[in-house]
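This report concerns only the one structure given below.
With one protein chain withheld, the remaining protein chains of the complex are depicted in position.
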Amino acid sequence: MNAAIVGASGYGGETLVKLLSAHPKVTLKAVTSRSKAGEPVSSVIPAMRGVLDDMLFENSDPAELAAREDIDVAFLALPHGAAAEYARHLVDAGKKVIDLSADFRISDPAIYEEFYGASHPDVDLLAKAEYVMPELSDDAWEQKELFACPGCYPTSILVPLLPLVKAGLVSKEHIVVNSYSGTSGAGKQSKEAFSYCEVNESSKAYGLPKHRHLSEIEEQLSKAAEDKVIIQFNPHLAPMNRGIATTITVPSAGATLEELYAEWEKCYSDKPFVCILPSSTRPDTKYVVGTNRVDMSAVKDDRTGNFVITSAEDNLVKGASGQAIQILNLWQGWDETTGLI
Amino acid sequence: MNAAIVGASGYGGETLVKLLSAHPKVTLKAVTSRSKAGEPVSSVIPAMRGVLDDMLFENSDPAELAAREDIDVAFLALPHGAAAEYARHLVDAGKKVIDLSADFRISDPAIYEEFYGASHPDVDLLAKAEYVMPELSDDAWEQKELFACPGCYPTSILVPLLPLVKAGLVSKEHIVVNSYSGTSGAGKQSKEAFSYCEVNESSKAYGLPKHRHLSEIEEQLSKAAEDKVIIQFNPHLAPMNRGIATTITVPSAGATLEELYAEWEKCYSDKPFVCILPSSTRPDTKYVVGTNRVDMSAVKDDRTGNFVITSAEDNLVKGASGQAIQILNLWQGWDETTGLI
Amino acid sequence: MNAAIVGASGYGGETLVKLLSAHPKVTLKAVTSRSKAGEPVSSVIPAMRGVLDDMLFENSDPAELAAREDIDVAFLALPHGAAAEYARHLVDAGKKVIDLSADFRISDPAIYEEFYGASHPDVDLLAKAEYVMPELSDDAWEQKELFACPGCYPTSILVPLLPLVKAGLVSKEHIVVNSYSGTSGAGKQSKEAFSYCEVNESSKAYGLPKHRHLSEIEEQLSKAAEDKVIIQFNPHLAPMNRGIATTITVPSAGATLEELYAEWEKCYSDKPFVCILPSSTRPDTKYVVGTNRVDMSAVKDDRTGNFVITSAEDNLVKGASGQAIQILNLWQGWDETTGLI
Partner (left out) sequence: MNAAIVGASGYGGETLVKLLSAHPKVTLKAVTSRSKAGEPVSSVIPAMRGVLDDMLFENSDPAELAAREDIDVAFLALPHGAAAEYARHLVDAGKKVIDLSADFRISDPAIYEEFYGASHPDVDLLAKAEYVMPELSDDAWEQKELFACPGCYPTSILVPLLPLVKAGLVSKEHIVVNSYSGTSGAGKQSKEAFSYCEVNESSKAYGLPKHRHLSEIEEQLSKAAEDKVIIQFNPHLAPMNRGIATTITVPSAGATLEELYAEWEKCYSDKPFVCILPSSTRPDTKYVVGTNRVDMSAVKDDRTGNFVITSAEDNLVKGASGQAIQILNLWQGWDETTGLI
């Protein structure tokens, strides 16, 4: 299977390059970047020295890429708003598209506009797209032409929480989520605020009270609940490169901790990338960085009646590029873990 | 005024040594540590080289310290359980005691036992002690003989939250607090789990669901509310040395953001160590480390009806040693900021 | 090929576990640790959750391991002094041994005793052992029964420097090497001095003037020079987890920078794990962590007549476990890069 990565100069794209260049069933045919066009991949991504020395970044436009016969699938690692034009050309040309941007994550264009501050770039194409959380989506998704990868925060939240909401084990109100993300979540930055001396030895909340990822989190939870679910989501920036630690406080709807764990086991016991930890063990970003796993555990506080659920993932792997490859593997009927750990 | 620091080899004690040795109205007369007795202060705390080269750590026992005529006030930087015996001797000898341990923070011995797993070491002395949050305690505290310094997490939570609870601006239910602390909060450690390679590039929750600091947080909130207040408190360990970033999600009790800010202004406009930031600015631990300040701001989410309040402090200064000195300053009638920034 | 890892609970062993469990031509049959015996590998090495959940740490003694028919090769990730006994039993039983300790790195037992402070644990076995720097050793090594892996610092120094010494391009005097190592180089630590708060935001030299690794560095350089070579080696501890940045200052023996690069090209142009960077590019530990590469470049200072050579490697991969696997691959005649990147 021949693949292209569009917009590969950011951290998400870089991680895709690393994973796909080692994937046993994929040949990387094109790597594009407007700003790095003409440069060797291994000079922009020095970790690829000795591996991709002969490949150059291209500056192919959407039409050119769509016309390429040596490309079967394209991964879009572009900013929201920019992905849609590539997606349109590629889908029209019969290519499959795995989109890591936000452009096709939300089925309601009005919600997209509310959270992203611009009208949706291609409403028609939305109908051909599917938001794919590999462990949670039902089979129909594989028939679609465009697969929208969930965002990094949403993955760390929906994997533990969505089945509980769906099963009615937890309240749909008073859900509070706090996430602590490594700085790569902000992308490659050239702003003073993201310089080493400013981020190091610093912790802070940001994006309050209405971070963009709320749009897809709430849409997915609402679908699962068959009811409107609104949550409080408080993201924070942590002085580390990678990883998201998420802590969810949610009132139990009368369920016990055992019932929560039973539901998790039901959903995930055969899922290689979801690791259910004992209630006494707390997930740690350190142990998931570099893997495609979500680790998660829960406690119940009898004083408050709340469950406190914690999860950890690598924002660049399970939260982005690894999950994109997991989608490819499932779509192709390959072992879900091919090229992933 | 002549001071002793009892148990000065940890991070809290070290910070006290630094601050008191530069305090213009205090002479440091004794610095004790069982494990470091006989060693020069500047070899245990190398930052003090050239400043305290001639002072040695002592191993004075409670009776010896209490008998010293050259000591007016003692700061106890000891583990909970160990402070009470020193406090008893010192108070009986007519010394003032500023205690940084948990031993006299909670007025109800049953709560102490519930959270600290041992019966209270000196119930009688509790009556002579006062939990002093300098910005919030009323004047009577200065008459007591023992001043209990609030914990690091409680300070970062109670400063922003307590006045709002007291004024009835926020709900007493569904309060969720997430805090993110630098690793010095765990003290000087020789466990593998706190070694550099394990903590670096790692974020995780711990102490769920019933961290010890809950005992004093809930007691203070309950007194302010004149009602039982129970909260969810989720502490996290961050890969940085110092600082606590706290995020409080609390339903508004019908109050507007303007009313919240007005209440804060009423309480704190003349308080030098509380900095009320605009709603659009998020506190950052980086900017408070080394200072005795709490920075704080709030937003209101009209979708959920919640306030999201964030604060930042230095866990070793405002969360421990700086606040202890602030208490000394106020008790003595000195300018509150003497020896502090 | 069936493999055992002896002493797998440290960082070197952990990296071996990760690499060998994904190696396409190796089956991991046993993982031992005295302190962790009986515990699941994935609880001691949480990164292996979902991968090695069913494997337990063993506490097999040397004789037991040697008697195991399902083991063809053993990797020893033990402290110096402890490896020799395992090596003896395994070699006597006809197993191949790849030893990551220092026990068989130095051919002269007197030098071993001088630097390691104890008499050599098994002088006879030394004759069956070979110090294997895969890019530099000649073919005979593959006939030996025990392969001694070079140390982390020596690898970063010898790869760039040894060919230049051998070719007579540089002086054998006034060689000064400064290395900056991530803290994992000190192993898993439970000392206060290696706790997060002490190492973070700290840089310092240590081990001056006679670090143990000097013994193997000087022996190898002296063999290459056919003359006694003594160097100044200044190791430093850097506040990061992994990676070594080495800077070598060495007077040119009349050679030009072009001649230096020509020599490097001659030695390494077909070596997949040595990356010669242009003189204007400085190696960075960031780009080699996770890989088995040494990146290196050099400048010449016409004012001093010195070459300044810099290299970077991952101390746990090319400096330890990756190199051990590279040795396995070469010994077996497999592609050198199998299971490595």
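A few comments on the model shown:
A, B and C label the chains in the order they appear, each numbered from 1.
Note that a residue touches a chain if its C-beta (ideal position, glycine included) is under 8 Å from a C-beta of that chain, and two chains touch if they have at least 3 such contacts.
The shown structure was predicted, so the numbers you read here are calculated from the model rather than taken from an experiment.
Among A:Tyr116, A:Phe194 or A:Trp334, the one in contact with the hidden chain is A:Phe194.
Within the whole complex, the absent chain has one touching residue among A:Val41, A:Ala148 or A:Met240, and that is A:Met240.
Although one chain is not drawn, the whole complex shows that of C:Arg242, C:Arg293 or C:Lys318 it is C:Arg242 that touches it. Even with one chain removed from view, chain C keeps its contact list with that chain: residues 174, 176, 178, 180, 182, 198, 200-206, 208-210, 230-232, 234, 236, 238-243, 245, 247, 249, 251, 282-286, 289, 299-301, 303-304, 306, 308, 310, 312. By the touch rule set out above, chain A reaches the unshown chain at residues 11, 182-184, 188-192, 194-201, 239-241.
Considering the complete assembly, chain B touches the hidden chain via residues 22, 46-47, 49-51, 201, 272-273, 275, 284, 286-288, 290-291, 293, 295, 341.
Operating definition for what follows: only the chains that are shown with their structure count from here on.
When each chain is reduced to the mean of its CA atoms, the one lying nearest the mean of all protein CA atoms is A. Counting the residue numbers that touch the partner chain, chain A and chain B have more than half of them in common. Centre-to-centre spacing of chain A and chain C amounts to 37 Å, using the average Cα coordinate of each chain. Each of residues 201, 284, 286 in chain A touches at least two other chains.
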